[in-house]
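This structure is in structure tokens; I'll ask about it shortly.
So, subunit A:
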Amino acid sequence: MTNHWIDVKNADVILVMGGNPASNHPISMKWIMKAREKGAKLIVVDPRFTQTAAKADIYAQIRSGTDIAFLGGMIKYIIDNNLYFKEYVINYTDAPFIVKEDFKMPGELDGLYSGYDEKTRKYDKATWSFQMDENGLPKRDNSLKDPRSVFQLLKKHYSRYTIDKVSEVTGTPKEKLLQVYKTYASTGKPNRVGTELYAMGWTQHTVGTQNIRAMSIIQLLLGNIGMAGGGINALRGESNVQGATDYGVLFHILTGYNPTPSASLVDLKSYIEKFTPKTKETRSVNWWSNRPKYITSYLKAIYGSKATEENDYCYSYLPKLDDGMNASWLNLFDNMYKGKFEGFFAWGQNPACSSANANKVRKALAKLKWMVNVNLWENETSTFWKGPEMNPKDIETEVFMLPCSASMEKEGSISNSGRLAQWRYKAVEPYGQSLPDAEIMNELYYRVKRLYQKEGGKFPDPIINLTWDYGEKDKDGKVKHLDIHAVAKEINGYYLEDVYDKKVDPPKLIGKKGELINGFPNLQADGTTSCGNWLYCGSYAHVDGKIVNKMAKRGKDDPTGLGLFPNWAWSWPLNRRVIYNRASVDPKGNPWDPNRAIIKWNPTKINPATNKPGMWEGDIPDGPAPPLADEKAGKLPFIMKPLGVASLFGAGLADGPFPEHYEPLECPLQENPFSKKQRINPTIKLFYSKEGGLQEDIFLSCDVRFPYVCSTYRVTEHWQTGVMTRHTPWLLELQPQLFVEISKELAAEKNIKTGDKVIVSSARGKVWAIANVTDRLKPFKVMNSTIHQVGLPYHYGWKFPVDGSGGDTANLLTPTVGDPNTMIPESKAFMVNIEKA
Partner candidate 1 sequence: MAEMVRKASAFEIFNHWVLAISCLLLALSGYGFLFKLEGITALFGGANAMKDIHNYLGIVFTLSLFLSIFNWLKDALSFDSDDIKWIACAGGYLSKHPKVPPMGKLNTGQKLYYLALLAFGIAIAISGFVIWLMPGQRNYIILSHLVHNISFVVLMIAVPVHIYLATIANPGTFRIMVYGTVPYKWAAKRHPKWIQELSHGK
Partner candidate 2 sequence: MGRKALLISPELCIGCRACQVACKSWQQLPADKTKNTGSYENPGDLTPNLYNKIRFVEVPSQENPVRWLFVSQRCMHCDDAGCMKICPAPGALYKTKEGIVAFNKDKCIGCKLCVAGCPFDVPRYDEKGKISKCNLCEDRVAENMIPACAKTCPTGSIKYGDWDEMVASSKKAGYEKLYGQMDLGGLGVLYAFKDTPKLYGLNERPQIPESIVFWHNVLKPLAYIGLGGVVAASALHYLLIGPHKEEEEV
């Protein structure tokens, strides 16, 4: 989230698209309802009439997988009708920048951008860049009229997204489209703000990243980023999934979104060189120029005194990816299926149900020598060998079960979607022999380390030299009980020496050796500070000589009245509640909307840090620099961007600078109505094609055997694969069985009555489900034919309830294909058939 949960109440228009907060984030509805009480309009765009739609002022039905068409139409509407926020767009985005002449767009190249290589299915992005002036800055045209300006190219690109075309593709009636566009575009005025809430309904597509990009473009055109009540807000699917990404629990990043080094970056210098952006724009903060501080402090945190300048701060210990290697989920299980792994730790997960194309995963598990399942319960993964279609005799995988404790049984922090890190306390003792994950890791670490020490091994140093100062140690050097506060402090970081600000004369002491650092601006690149995750620097800090766990704060004051509650827990970065908040003010520092002033420049107030007049009030600003209009020190608002402005032109993505509509891998259409030659996203990795691939990964598009569009989703009562919730009888009572929602029209065609047991099948597998025949789904008119959409939740599994009454996971149906940028599988749009069981 750029903003935070409570902030939704400040919006004038709330667009929920790609999510169903009423079912999956019920608490958020509190703030949506608060906004509505004040007159805000709630728009819900979804293939199904969801619980959220039930509360909407406007509901528009959309065929799964056509969001870019829908949003592209909105971009066209905003530009054609001059509804964008001109001052914002000119000053705070790249709209005026001039793009290279040889950059070509899908309208010209029938679905492709310039630079496509069919063999590698990748783009050479050389043409996707700006023309530079003599100062090394992009050429610009503030009138936005230059035909090569980002703005004009944007306009040209989306001129193809006419209302008729969009309606034909999405299946949304034209009047509905216009109603949505008009209502949402009304937030282009400075005194009106719109917010967007999305979840897996946008990410789980082969165009997932571009779905979100399309909305970002809209939000920037309307000047809604940085504003209270605005932003683009990802409703994360787990209470702590934000924390998981912040802490780098992904293959491609370390903590704090520092990239995982690749093999060709042989030393820290080349790593820093590669990942530290440079800019000629003097007004840009270019925050990532701090990369050296963050990566060095990280290495100091994990290798402590072992990390020295001489040994490159142990950079060589970091695991490296092969160049170009993608080790994400689908690839990982593909490799497992191909027998490339011996062992597997399934830690707090249930891939036998959660993974797209779960059948393939179940078979892949059988190729392992061993598997460790760390979980609260035995689940479908740990018992895959006795699951459906498995012959235990043929399976040699040895499975170990390590029972771990639930969140209520341990202390620690979680980071919610709004980047708010909240400390939580232990409510009950761990059940039976179960241990908190951290204790299991402590055991594991100690034993692996002992093995390395005793028996040696290929490369013991990265393990043996890790710092592990998490509490009192026994005589063998093992931490007896892992102190989670020690971990939190290590994450926050320490001054390893007395650190001085050398820019002032005489140098001023910033922090004393041994103290906890109070914020990442104090981190150093010279090994004098440690910090496990720079984003969380300041979360557990020395404040006026006292150690404060800011995540445990529970202050209920709300000075701005905008629901920032600055003393409730702690939010990264630096307790800022709305990021890019400098975009909420005009270049002089006055809020675009004084009634919603998230920050405001007070030119007369004395700033205690500088002892000079002029300081920001309100939320923690995105950097203390004075507003843009200040000629000497003024800074641009988009501090993470090298050029200081937001990108309408997203050259960083794999599949194009502007989002383009492509059909899902499996879709009901022969052709993409926007570009005949490119039915699907040209940059996705195909696990299966005419030329070859695994039969397991088969997909069948526009095939009479699988005529219905299908989505998987979640219900309130269950969580993920349902391991926790299926074992909670109260929740199972509410949603006891897998069901499939189908329209009355389709039900009539298929002679299915509500409550009937039906078989839902795709090219890859089948499940039984109970038919819920309802008006909440309606057939679409798409390209002049009638298309039916169905949907089913994925929370069930054969293992529990033990009598099999729950059914199995809907992921037996989903395809092995992911977004080219994130590799998130396309579980929201694929093709199925339904028959009465």
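Operating definition for what follows: contacts are C-beta pairs under 8 Å (C-beta built on N, C-alpha and C of every residue); 3 or more make two chains touch, one makes a residue touch a chain; residues count from 1.
Basis for inclusion: all candidates are chains of the complex that A comes from, given by their letters.
On a predicted model such as this, the values are computed, not experimentally measured, just so you know.
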Complex partner of subunit A (touching, any copy) among 1 or 2: 2
Of subunit A, residues touching candidate 2 in the complex: 22-23, 26-27, 29-30, 33, 49, 51-55, 59, 61, 715-717, 729-739, 753-756, 770-778, 805
